[in-house]
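For this view, one protein chain was removed and the others were kept in their places.
So, subunit A:
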């Protein structure tokens, strides 16, 4: 009888259904060890399915990116989703959250738009 109870405890620990109430440094440890893993897995699936803004530009990139031509820092313009180099008057588009830093893809900002910019800054 006792032997049967003992193996049942072991089985529940292994299957991690319910940590048995008695004795169990090992069992509680096993249960606890499972939960961070489960939390991590849930976290990963959350990231996969419920990604808040997959198309948005990651502002952390702003610290790294510079204009490939002048090597000067850029400003992110959220309304047009572009990275702007005011000095040279060009704007690099951000498509699907990926900035396109090829000079040929950049757009020239005309004078009129440049006059409007001081309002936003």
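FYI, a residue touches a chain if its C-beta (ideal position, glycine included) is under 8 Å from a C-beta of that chain, and two chains touch if they have at least 3 such contacts; residues count from 1.
Keep in mind that, in the parts below, contacts and distances are computed from a predicted model.
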Hidden subunit of the complex - UniProt protein name among "NADH-ubiquinone oxidoreductase chain 2", "pyruvate dehydrogenase (acetyl-transferring)", "2-methoxy-6-polyprenyl-1,4-benzoquinol methylase, mitochondrial" or "N-acetylglucosamine-6-phosphate deacetylase": "2-methoxy-6-polyprenyl-1,4-benzoquinol methylase, mitochondrial"
Subunit A residues that touch the omitted chain in the full complex: 28-29, 32-33, 35-37, 39-40, 43-45, 47-48, 51, 54, 58, 60-61, 64-69, 71, 73, 95-103, 105
